[in-house]
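Only one structure is covered here, and it is reproduced in the block below.
For this depiction, one protein chain was excluded, whereas all remaining protein chains were kept in their positions.
The block that comes next holds subunit A.
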Amino acid sequence: MSGTFVGMPAFPAAAREAVGDATLRGNLRHATHTIRDKRARAVAELDDWAALREAGRRIKDHTLRHLDRYLVQLEESVTAAGGTVHWAADADEANEIVARLVEETGEREVVKVKSMATQEIGLNEALEARGIHAYETDLAELIVQLGKDRPSHILVPAIHRNRGEIRDIFRSEMGAWGRPAPEGLTDTPAELAEAARLHLREKFLRARVGVSGANFMVAETGTLVVVESEGNGRMCLTLPETLISVVGIEKIVPSWRDLEVFLQTLPRSSTAERMNPYTSMWTGTTDEDGPRTFHLVLLDNGRTDTLADEVGRQALRCIRCSACLNVCPVYERAGGHAYGSVYPGPIGAILSPQLRGTGSEIDASLPYASSLCGACYEVCPVAIDIPEVLVHLRERVVQGGPAVREGNRVVLKPAKGHAAERAAMRAAGWAFDRPGALRAGQRLASRSRRLHPRTLPGPGRAWSGSRELPAVPAEPFRDWWQRTHGGKGEAE
């Protein structure tokens, strides 16, 4: 994945800093609570929501089950419609393909539609290294790019910024990138949006190459779909002569009809609208309307490794709505940067360690960035059981075991730093296997209960620092049961 996040500290360390930032917490709380209530209302309008969610889950599972077949079908239909399909096994290969395609046009700049896949592979940085400027055109991406910042939310990458901060960034940075911010720019959202419109218009009107992702690709027809709000997507998809779309292989749906499910569930889950302002659908190229050349880059970059995991593969159903971020109590407090990935929040906590592996400190800590409350599962429009995958990945981190990395079967070593946990689990396993030892241990614990400390020593101190240790009863349950015949004896 992108080099942007290399060397991130583990989640607890990164989160500690974020939690101490009162402005950030205020910004996050305001934004997530606003959208949370709106989403609930938008979803409640559809009395078949549960059936739509189930259909979405099944369509995605079916697609993943036959992904090879649908990829080949998509390639055929896109090619038949006048597009060119490229395959990229990893980020480097995808970046190389895009850079080469841009160089072949002779252009030195591209306009970009907001795209998670190109963020994931660090495309902007890779293009910059080849002397090609990539301009982000989504308002939030623009704020992040101008502020030399990192995205912190899937839908609204600048969610950590409030209107005052955005005004300051526009005032100080826009001039260096093109048309400066208007004189006397205030922090009202309408004025900020107007400033972005003026700043980007000259770039749209002269752009010869557009780069996008896609929300859906229809295997049957070769149609790509981009769902957006501002119109920057339409600008990038229709004004340039060349369009290059970089899309994860899991974004396929088999048939045209399948869109009827996701076009109902995605807008309501993400921006809490009945429908987002603009949705563009294109199939290859159209004579004298829009780009004359269309390239589709199909991206793996860890997706097939994720697909190999029986429990974890459900993460590939994700349609990137970000509803799980907006309801997550951990995300609301820690913010997106602490997750060390372009995919923050609950979905990021299961996606990043699967796409990148659990080798780094940050990725090994992500499955723990959750209280397992389950709110994410509840709101997920494709019913990804995020808590189930989190627990599964915790197991993988602590115990190690078989996994697939870059297409190869490997056996992961247990992660460092979980020795105490492993020892405790082994001891528990040993004791539960030996009733005599268990009984002796329980009696000893009961009799010595006055001597028990109120806090744990060593690594356990962090846990008992904010929690009461449970009191050990005066008598083990099994002794009480035997003595009273299950409570009956006491009555006599």
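One rule holds in what follows: a residue touches a chain if its C-beta (ideal position, glycine included) is under 8 Å from a C-beta of that chain, and two chains touch if they have at least 3 such contacts; residues count from 1.
In the analysis below, contacts and distances are computed from a predicted model.
Between the names "ATP synthase subunit c", "Molybdopterin converting factor subunit 1", "Aspartate carbamoyltransferase" or "Lactate utilization protein B/C", the one given in UniProt for the chain missing from this structure view is "Lactate utilization protein B/C".
Taking the complete complex into account, A:Arg234 is the one of A:Lys112, A:Arg150, A:Arg234 or A:Lys251 that touches the chain left out. Set against the missing chain, the residues A:Asn95, A:Ser212 or A:Gln264 yield one that touches it, A:Gln264.
The missing chain, though absent from the display, is touched by one residue of A:Cys373, A:Val404, A:Leu438 or A:Val472; that residue is A:Val404. Taking the complete complex into account, A:Ile166 is the one of A:Ala126, A:Ile166 or A:Ala181 that touches the chain left out. Contact residues of subunit A toward the unshown chain are 27, 30-32, 34-35, 45-48, 51-52, 54-55, 58-59, 61-62, 64-68, 71-72, 81, 87-89, 93, 137-140, 143, 155-156, 158-159, 162-163, 166, 189-190, 192-194, 196-197, 200-201, 204-206, 218, 221, 223, 229-232, 234-235, 238-239, 249, 256-257, 259-261, 263-264, 271, 273-283, 286, 288-290, 298, 300, 304-305, 307-308, 310, 313, 404, 407.
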